[in-house]
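One chain of protein is taken out of this complex; the other chains stay put.
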Amino acid sequence: MRKIISIIVLVIIAAGFVFTFSQIPFGKDKINVAGYYIERGIKQTGAVNIVTSVVLNYRGFDTLGEVTVLFIAALGLGAVLFIERKLKEEIKDKEDKKRKASLILRTGSRILFPLILLFGAYIFIHGHLTPGGGFQGGAIIASGFLLMYLAFPRKSINKRTSNIIESVSGLVFVGIGLLGLVFSGYFLTNFLPKGVPNTLFSSGIIPIIYIAIGLKVGFELTGIIDDLLGRSR
Amino acid sequence: MSVIYNSMYYIASGGLILIGLYIVLVKTNLIKIVIGLNFIDTGINILLICIGYIRGKTAPIFSDPGIKSTSVVDPVPQALVLTAIVIGVAVLALALSIVIKVYEHNKTLNVTKIKGLKW
Amino acid sequence: MIFQLLLIFIMIILAIAASMFKDLVNAVVVSAAVSLIASILFYFLQAPDVAMAEAAIGAGLTTAIFIIAIRKTERYEK
Partner (left out) sequence: MVNPSLLIGIPLAFSFVVPLFGLISKKIEKYIPIVALLINTAISFILIPQVLKKSIVVSIGGWSPPFCINLVVGPLGIFLATLISGVSLLISIYAVAYIKKEPTEKYHMLFLLLVTGAIGIVLTGDIFNLFVFFEILCVSSYALVAYNKDKEGAEAAMKYLIQGSIGSGFILIGIALLYGIFGTLNMADIANKITLANPTFLFISMAFLLTGFGVEAAVFPLNAWLPDAHSSAPSSISAILSGIAIKTGVYGIARMIYTIFNAEGVLTFVAFLGLITLLIGEMSAFKQDDIKRLLAYSSIGQIGLVIFALGIATSLGVFAGLFQIVSHALAKALLFLAAGYMIYKVGSKSITSLNGLGKKMPLTSFAFTIGAFSLIGLPPFAGFISKFLIVYAAIQVKKPIFLAFIAIALIATVIEASYFFKIVQNLFFKESKNLKNITETSGYIVIPIIILTISIIVIGIHPQLITGLLKGAASELLGRGGYIAWVLGGS
């Protein structure tokens, strides 16, 4: 019964898709507002990567919201899977006896870990020049930590430090927004000098915000993994 | 041939959305349902990127001075999709944590066996 | 173009397969492959930023989170 109703619903939605998609021509030039960003993006924001300038400058408020959603998910996950400290120690002892990673994994991840972190940092520092940015870099950093979790089941990140990093980098983002309000009357204005496009020190607030986002996303995703594994201290 | 070319990405996105919805509506395993939600997200992301694509143009990054402003694709959907991907992974992580909690209380992932989840 | 068509075909097949597997780990690995193919499609659609995000977040971390969740619950769909 449930299956039949679902299939009827799906057929209706599919018909809607067929009609609407046929109205939007694929591969045709239908740029409207975006033309403004493409033409003036470099001059106005100093970032060569237009996606970055849209993400952080023209639509910076969305990005603030997006960072907030991830923050909420990390918080909510911590709240839902919260375990009292005593119980936690018992679980930890039990799990430790079960698992031990192989020598290859341990040595390999010890060598790879700093390289992965470096790569992640490179990605988010160069967000305004090349593809990539805070989210991608943060995810790479988190995958580095994931590797360490696999290799060393006994160890875990210091939750207190990571919480402070998350809070401070979130505050940096909001704080830069409020500074823009102070300096030029608009929230999240790019009030710093734009510099020469296509160089590292250019495009005003964009690199600063991307570094903050990179750290925040990296530590939040790591915190999510840590909470799911259930062994932070 | 050009009909196929023009519609193949739309078919990909619509297909993924529909398969995801089918999984969510019909399957009874909670983790399967979360996989379905993940498919819906991916499908919508492909749809958005398709809308911004313009044939024969390059990515909107002017790192090479030869790229003119008339020869790049729409950057806005790409920015939207970046946002949507991160929101998707956030919802997914929260969903899985709730799934773990439900499992702790019921010792099953089958929604037909969980009293509060029948609908 | 044939290549892209093939990729899309494989992606749809994999997505359908993910709904059929009784072993959830298989389903998750297959869905990671779907994300990976989506990321390649993003690259073909001139969206390198998105391709990178989808590969790192969609295919990488999501799979890890799923696997951890499956380890904490049960592996086979009953």
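Odds and ends about this structure:
Think of it as A, B and C in the order they're written, each chain with its own count starting at 1.
Simple rule for what comes next: a contact is a pair of C-beta atoms (placed from the backbone, for glycine too) under 8 Å apart; a residue touches a chain by one contact, two chains touch by 3 or more.
Note that this is a predicted model, so its numbers are computed, not measured.
Put simply, the missing chain touches A, B once the whole complex is considered. Checked against the full complex, the one of A:Ser143, A:Ser156 or A:Thr189 touching the unshown chain is A:Thr189. Seen from subunit A, the chain kept out of the figure touches residues 16, 19-20, 23-24, 30-34, 36-37, 44, 57-62, 64-66, 68-69, 71-73, 75-80, 82, 84, 163-164, 166-168, 170-171, 174-175, 177-178, 180-181, 184-190. Interface residues of subunit B facing the missing partner chain: 17, 21, 24, 30, 33, 37, 40-41, 44, 47-48, 51, 74, 76-77, 80, 83-84, 87, 90-91, 94-95, 98-99, 101-102, 105-106, 114-117, 119.
Here is the rule we use: only the chains that are shown with their structure count from here on.
Subunit B has its Cα centroid 17 Å from the Cα centroid of subunit A.
Each of the following residues of subunit A touches two or more other chains: 49, 51, 131, 133, 135, 221, 224, 228. Each of the following residues of subunit C touches two or more other chains: 47-49, 53, 57, 61, 65, 68-69, 72.
Contacts from subunit B toward subunit A in the complex involve residues 5-7, 9-10, 14, 17-18, 21-22, 25-26, 50-55, 59-63, 69, 72, 74-76, 78-80, 82-83, 85-87, 89-91, 93-94, 96-98, 100-101. Those residues of subunit B whose C-beta lies close enough to touch subunit C in the complex are 4-5, 8-9, 11-12, 15-16, 19-20, 22-23, 27-29, 31-32, 34-36, 38-39, 42, 45-46, 49-50, 52-53, 57-61, 72-73, 78, 81-82, 85-86, 88-89, 92-93, 96-97, 99-100, 103, 108-110. Residues 2-3, 6-7, 9-10, 13-14, 17-18, 21, 24-31, 33-34, 37-39, 41-42, 48-51, 54-55, 59, 62-63, 65-67, 69-70, 72-74, 76-77, 80-81, 129-131, 133, 135, 197-198, 217, 221, 224, 227-228 of subunit A are the ones that touch subunit B when the two sit in their complex.
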